[in-house]
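The structure appears below as structure tokens.
What you see is the complex with one protein chain gone and the rest in place.
Letters A and B name the chains as they come in the text, with residue numbers starting at 1 for each one.
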Amino acid sequence: MQTTLINPAELFRLVYFFDILAAVVFAVSGALVASRKGMDVMGFMWLAVITGVGGGTVRDLILDVPVFWVQNPAHVSACLVTAVVMHFVAPLVESRYRTLLWFDAFGLALVSIAGTVKALDVGAPALVAIAMGAVTGTVGGMIRDTLGHVPSVLLRHEIYVTASVLGACTYAGLDAAGVERLPAMIGGFLTTFTVRGLAIRFGWSLPVFRASEKQERWTSERRDSEQG
Amino acid sequence: MQTTLINPAELFRLVYFFDILAAVVFAVSGALVASRKGMDVMGFMWLAVITGVGGGTVRDLILDVPVFWVQNPAHVSACLVTAVVMHFVAPLVESRYRTLLWFDAFGLALVSIAGTVKALDVGAPALVAIAMGAVTGTVGGMIRDTLGHVPSVLLRHEIYVTASVLGACTYAGLDAAGVERLPAMIGGFLTTFTVRGLAIRFGWSLPVFRASEKQERWTSERRDSEQG
Partner (left out) sequence: MQTTLINPAELFRLVYFFDILAAVVFAVSGALVASRKGMDVMGFMWLAVITGVGGGTVRDLILDVPVFWVQNPAHVSACLVTAVVMHFVAPLVESRYRTLLWFDAFGLALVSIAGTVKALDVGAPALVAIAMGAVTGTVGGMIRDTLGHVPSVLLRHEIYVTASVLGACTYAGLDAAGVERLPAMIGGFLTTFTVRGLAIRFGWSLPVFRASEKQERWTSERRDSEQG
């Protein structure tokens, strides 16, 4: 008889709890954009929910599985409560922005791995599962930035999507190597959290390969504004 | 034997007619954005269709039911005809902007309730059904504003999403209380239409809880433009 520290039912409850926590952390980032743009409480709610569950929703649609919050809207409820609270305390939270980045890193690590696990569970190939991890981690934030008229994470020179992808790769690799689920998840989580954490701590970014970048961007931007 | 004023088949035809009318009203708002941005007739068509059927499409995808216009594209046809007509008469319609706002309120009330009804019919919990009502009513407009480079309804301080949500709540509440479908729908419709109508008439908006809002928004905008 094998002894495990955590039995499956407890593990499930733990993962479920963390999954909702991750949605709340993302909802906070959505509410902060709503706050900066001076939105009303309904705008807070909308951005909080879309940031909190948007990535997982797109993942579930692409994988053709039921959207995770339709039968049990616990995540949506948690995001709505977060939005209402944030409507009143946003300036306070804003002043703790750096702390928030760390919570966000935690949420990113969690949902990137959760998304990868779900995709592998429904039989998607490793490449698709890794993409689904990144989709779960980053699409909610992209919709948030689009609706809030804020430049998306793609335009900011930060290691964010990269951290998500590296963690997803780690989980997929460990899983393919036959490692059990819990240690593989912890490995993936730690990879994303560490990479993102180092990026936050040291301002890391990926190199941009372009000698003549500056001048061409300028031209492009002028061209854009003429067309708009 | 019970006597009803409207038999089910007639009610269905009535709801169907109003549903297409609502799509046309939304299509007009899409065409107006196309007109203001000086788009060609193809841009009119695209924005009219996406505004007219976009919200219901996202709702159907999330609920995992067949998208309502795929087997019977009556709504799409109606939006396309609207787009072509609007391509020629947009300036006239624009000058009646205030009248249009009332038609839009009518469309919003109609599809918010229709979306809630559909979600409850496929067994979604009340909270999800209310969210689907708001999605049906507002997502088409959000995609329209994103594609047309116009600030979305979330950024304008208007009671719009709120009206949609309140009507959806009313229907869900009446439905839970055992009220029959038609009176519950009328109750929900009147709630959304009245709230939105009062907002149009008196310029109502939700209060924004922020003392230091102005200054922080300014900082945020400067930061944004540096990053863009």
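Annotations for the structure displayed:
In this text, a contact is a pair of C-beta atoms (placed from the backbone, for glycine too) under 8 Å apart; a residue touches a chain by one contact, two chains touch by 3 or more.
On a predicted model such as this, the values are computed, not experimentally measured, just so you know.
From the options B:Leu11, B:Val150, B:Leu190 or B:Leu206, the residue with contact to the unseen chain in the full assembly is B:Val150.
As for the chain not pictured, it touches chain A at residues 61-64, 124-125, 127-128, 131, 134, 142, 146, 149, 151-152, 154-155, 157, 161-162, 165, 205-213, 216-217, 220, 224, 227-228. Interface with the hidden chain, as seen from chain B, comprises residues 34-43, 46-47, 49, 57, 61, 66-67, 69-73, 76-77, 87-88, 90-91, 94, 146-151, 155-156, 228.
Convention: only the chains that are shown with their structure count from here on.
Averaged Cα coordinates give chain A a centre that lies 29 Å from the centre of chain B.
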